[in-house]
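Just one protein chain is left out here, and the rest sit where they should.
Labels run A, B, C, D and E following the written order; every chain starts at residue 1.
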Amino acid sequence: MRPETAFAGFLHLASARQDKIDALTKNRITAIAFEQIEMPDGTRPVLRPMSQIGGRMVPQIAGLLLQNNAGGKGILLGGITGVPAAEIVVIGAGVVGTYATQVFLGMGAHVIVLDTDLKALEKIQDTFPTVTTLISSPRNISRVCTFADVVVGAILVIGEKAPLVVTREHLQTMKPRALLMDISIDQGGCFETSRPTTHEHPTFILDGIIHYCVPNIPGVVARTATYAYVNAALPYILELANLGIDQAISKDEALGHAVNSYHGELVNLTRLSPKQMVG
Amino acid sequence: MRPETAFAGFLHLASARQDKIDALTKNRITAIAFEQIEMPDGTRPVLRPMSQIGGRMVPQIAGLLLQNNAGGKGILLGGITGVPAAEIVVIGAGVVGTYATQVFLGMGAHVIVLDTDLKALEKIQDTFPTVTTLISSPRNISRVCTFADVVVGAILVIGEKAPLVVTREHLQTMKPRALLMDISIDQGGCFETSRPTTHEHPTFILDGIIHYCVPNIPGVVARTATYAYVNAALPYILELANLGIDQAISKDEALGHAVNSYHGELVNLTRLSPKQMVG
Amino acid sequence: MRPETAFAGFLHLASARQDKIDALTKNRITAIAFEQIEMPDGTRPVLRPMSQIGGRMVPQIAGLLLQNNAGGKGILLGGITGVPAAEIVVIGAGVVGTYATQVFLGMGAHVIVLDTDLKALEKIQDTFPTVTTLISSPRNISRVCTFADVVVGAILVIGEKAPLVVTREHLQTMKPRALLMDISIDQGGCFETSRPTTHEHPTFILDGIIHYCVPNIPGVVARTATYAYVNAALPYILELANLGIDQAISKDEALGHAVNSYHGELVNLTRLSPKQMVG
Amino acid sequence: MRPETAFAGFLHLASARQDKIDALTKNRITAIAFEQIEMPDGTRPVLRPMSQIGGRMVPQIAGLLLQNNAGGKGILLGGITGVPAAEIVVIGAGVVGTYATQVFLGMGAHVIVLDTDLKALEKIQDTFPTVTTLISSPRNISRVCTFADVVVGAILVIGEKAPLVVTREHLQTMKPRALLMDISIDQGGCFETSRPTTHEHPTFILDGIIHYCVPNIPGVVARTATYAYVNAALPYILELANLGIDQAISKDEALGHAVNSYHGELVNLTRLSPKQMVG
Amino acid sequence: MRPETAFAGFLHLASARQDKIDALTKNRITAIAFEQIEMPDGTRPVLRPMSQIGGRMVPQIAGLLLQNNAGGKGILLGGITGVPAAEIVVIGAGVVGTYATQVFLGMGAHVIVLDTDLKALEKIQDTFPTVTTLISSPRNISRVCTFADVVVGAILVIGEKAPLVVTREHLQTMKPRALLMDISIDQGGCFETSRPTTHEHPTFILDGIIHYCVPNIPGVVARTATYAYVNAALPYILELANLGIDQAISKDEALGHAVNSYHGELVNLTRLSPKQMVG
Partner (left out) sequence: MRPETAFAGFLHLASARQDKIDALTKNRITAIAFEQIEMPDGTRPVLRPMSQIGGRMVPQIAGLLLQNNAGGKGILLGGITGVPAAEIVVIGAGVVGTYATQVFLGMGAHVIVLDTDLKALEKIQDTFPTVTTLISSPRNISRVCTFADVVVGAILVIGEKAPLVVTREHLQTMKPRALLMDISIDQGGCFETSRPTTHEHPTFILDGIIHYCVPNIPGVVARTATYAYVNAALPYILELANLGIDQAISKDEALGHAVNSYHGELVNLTRLSPKQMVG
């Protein structure tokens, strides 16, 4: 194995342009997608801190977008004595949803968390006793949309496109200038009206509702994200360096799970769904 | 007294243009500056919620300005497992400093609070046991500047220009792209290098240090600020309406303290120092 | 002064029958109403623990009355994962309201506290950051009545009949079988439709709304209430015993404030408004 | 399979009358006892929320039964400044015990939790650091009985009758009018002197000790319990509807574990011990 | 006034040897006892941090003295899962008692606080809701002595010898090797059997009970104590330096209150009771 033909890092092949894929094949590269390293229990140790960072950033971005000078409703997340706090709806009780909830509460907001998984809700409820938890049913989604100031979509179904939980019809029922934040945009988005935006132009308005759909949120806290990445990836980098790629991926199943191309041959094709930066 | 010659609300005469002052005199207006209503214990009931709102907004603004896309260091206020949180220095343990501290902690940051008043520090320490408190001496200011990611100046000396606690020399010792937030800018600012900025262009860089010096921060959460203002001001508005101005200001000392012009004659001139929006 | 002509304890003369008052006069009794002992700052040290106990009991009584077998809606105060907690409205941020709020939160309920006094609300907000606080205006009362599961009236205006804050019209807008608890019933009640009930028959239903209006709630935790009373009253009892009544009431203003009859002559008549057991 | 011959829901066959069992056989019904759906780790997802609700109701019932008007000692669970809180003993650190402990603490009571399983105690201790934990040995049970105001029996041994941990002899050592609450009564009870009571007549007194032994506590918060049940059961109902019973019970082991009769034939007979409503 | 004839600092004249007093007189010294600087509300700003430090040290000293190698009972303050925490009794809800309570709770111990002042107890109860509070009556003292592992005496009556609250008789009822810590020893002690000990030989055993009676506890965390002293004293030192002694003590009543000798003449003699290092 010639080391120059190997790649190890965030690969995101599923959302990559064809020429990137061709380059792997042509150069007979063995490529390991660190975002797909997966433990037997389904957790993804290198992706996880990125999701944690993304989750923690959501509230400070929401706070800004609620300000008038950003086009928002002009309300303060935590309110103040005599003025109620903002109502936040978080759809998805995974890593992003949990870390977003933690900071929203820390800023004084009211938070309602929805998920289809009762067990995930119970974990959120035990961790944050003052949160309201609801089963993520169409009826409940419809209900909470009517009074939410912010709706955060933070759904991750590993290897699948995110389901659409908020439709265009819901928008008609929402308060004017309410804020939709689609953190599942890396996987196609979980709101019908989402389309990717950028850190430069983070929002657009549709039917009077503000949409924020920036992929790769942690990219703008690069220093924190880099340290977090190195902390999580280093053990695997050392493993690859010490054992060589072939031995490492055969010995460590978590690593083997992340091989996307082997000497140029694409593998694990079924996992090549839209990239899973957050979740 | 003709009611049309009366004014009651935020007046900010000290920082007003001369023509505004002339208008009061010429039209023989009785003007009550609600920001100067003052209880016997020195608290200012109508100004106070504005300071609380301003304080709570500081952390979400800081979070944004630390992002790379805002020119910041690219760090997350609360850090993440394995990556330390940001180091926040809050100078001034008054209303703004207390409310800023509360939200900074809620977002996971480390906070050091300095004040010259040991009693004010003790109150902060009792309320937030994990905060570090320090006497605000030149030596301590110099020390904390060397490692701070964010320095918040939140000093209010009623009726006086804020003292300068961070000098241009301090800037040389700070980390590159550290963030200075001068919340005393309404009173002239408490950092030597401060000059007022706007919500549109909130920052400038001097000596490699980012400066944020926007006056009237609550203005961009107008809805929350308006409700808060009405809650605080309504009792005084009702008092004026029910008793008439003359009786109200003579009967209620707190209100009398806030009279800036009486039938066109300027009064309480010594209080007409720079406006005290925050503190 | 013959000691047998003196009385010291809870007197409640204002709500007493005429023959009780006559007995004082006829027997030339000096009567000290311990519930009216009042410190210079307006606090009532012997009444206070009764109000604290009453406040803490409100939530456990509410919990029971929400059960189906008590005729209630069949909901659990704290809800459970996936099922929202009950919405509690507490009108009055005094001692009763504060202690009720503390236990409601401890049982997992959502609490909204209203008061006309912004300062009292701020104290509640600082103590219980997850509570929602609102100014007690007719508009806010109307709004919260529409979704409340429980409305607790806990208003005390010293020496005055409680104001009526919830009218019969409000009842039409409330959820069926919502629960009204009038803890100001000792002072005449703060809901238009209140009328005193008893621990034996604690509730009645009017317009589909359950009313609980039992005066002297602490009476049914007699052991706790007795210890609390002795703790609070003993210093005054000792003072009376050591100094004699005349010297005690002239030397200790707080005690003097509580004299209702002096050698049979009624005094402090203006304070003889309905008894103030709770507040 | 004709759908009308199937049953899915809480079945409680073990405690059912014979004619109910006969009906299953005679009508060749396939009956799935939702309370016996069991995950590989032993948790019972549909039973669990009922236990959580039951646990959370225990303290509000205890609070009521300690009142004088219910025949109790006349004490307040949380006490008040200067008067100690009630001493609560919870035997069993399972779901009921944990949720009861949470609310007892929220109401200000002192709680001692006993269990034979040190690991379960450690989890309680980590979650509620101020609780006292003790190994559930006869000696410790004897000791805590002497000073307890309330003893809650919340023992669940899946598929077995609850062990008797408090005997009639213990009653002699207890404080007069102490309160025994046997939440294991669905499984036969864990106090020697327990016998089932009802929500209408919830208590009886034996040897001066108040006994509360109502089975199916959540039944009186029917609304909350129904929502919680639907949340937990819906995935299984959908599974049955989508796959048909035969395929569902063969594919989903958790569901298969809950089959009590198959086309009229009784199965899983060894699991047909007394019903396990709480635990 | 010649500056060399002035003294400002901790003076402790009441417990000083006669030659020290003579030196003041002979040298016509103006001596200001910083421990006696007293605000109008009775707080002592320079003494206060010393009491806070002393209070926080009590638990770590208690922890050590409970170890077998220090002669103690061999128990851990916080216990461990399945083994109850130590029972701590703190007599006195002042500064020392409050700060000791805070750290005892932080180490996991159970704490009972007694005071004769119900208001002081309420403040403790509000700050530390899990503490038990009791009125400090002879009956309550006797009761708690029987099961306490540690009894901390932290009574300060300004300007008076501390009252004796634990007598030699109490010792007979205590558990063997229980620990008495007399933090009022600077004022003569509040246990009948106390006599001053030293940091070198901090304890003695009497009637099987371990006594710890070291005065000036903060002396062994000299660095922390020095910084705390300077923080508290500096404003007064600057005042003296800027205004001169005569003007300072006449202008600042708090300072004037602390003058012990003026140009050699002893003043404020009634305050010269035993020194009040802690309290």
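The rule we apply is simple: a residue touches a chain if its C-beta (ideal position, glycine included) is under 8 Å from a C-beta of that chain, and two chains touch if they have at least 3 such contacts.
Predicted, not measured: the structure shown is a model, and the values here were computed from it.
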Neighbouring shown chains of the undisplayed chain, as defined at the top: A, B, D, E
Hidden partner chain, touching residue among E:13, E:57 or E:213: E:57
From E:27, E:81 or E:197, residue that would touch the chain that is not displayed: E:81
Per the touch definition above, residue among D:118, D:206, D:230 or D:243 touching the missing chain: D:118
Sites on chain A contacted by the missing partner chain, in the whole complex: 45, 49, 127, 231-232, 234
For chain B, residues in touch with the removed chain: 79, 81-82, 84-85, 108, 110, 118, 121-122, 125, 129-130, 132-135
Residues from chain E at the interface with the omitted partner, ascending: 49, 52-53, 56-57, 59-61, 63-64, 66-70, 73-83, 103, 105-108, 199-200, 219-225, 227-228, 231
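What we mean here is this: only the chains that are shown with their structure count from here on.
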Mutual neighbours - chains that touch chain B and chain E alike: C
Chain D and chain E: spacing of chain centres that average the CA atoms, whole Å: 51
Interface hub residues of chain B, defined as touching at least two other chains: 49, 231
Chain-chain contacts as defined at top: A-B, A-C, A-D, B-C, B-E, C-D, C-E, D-E
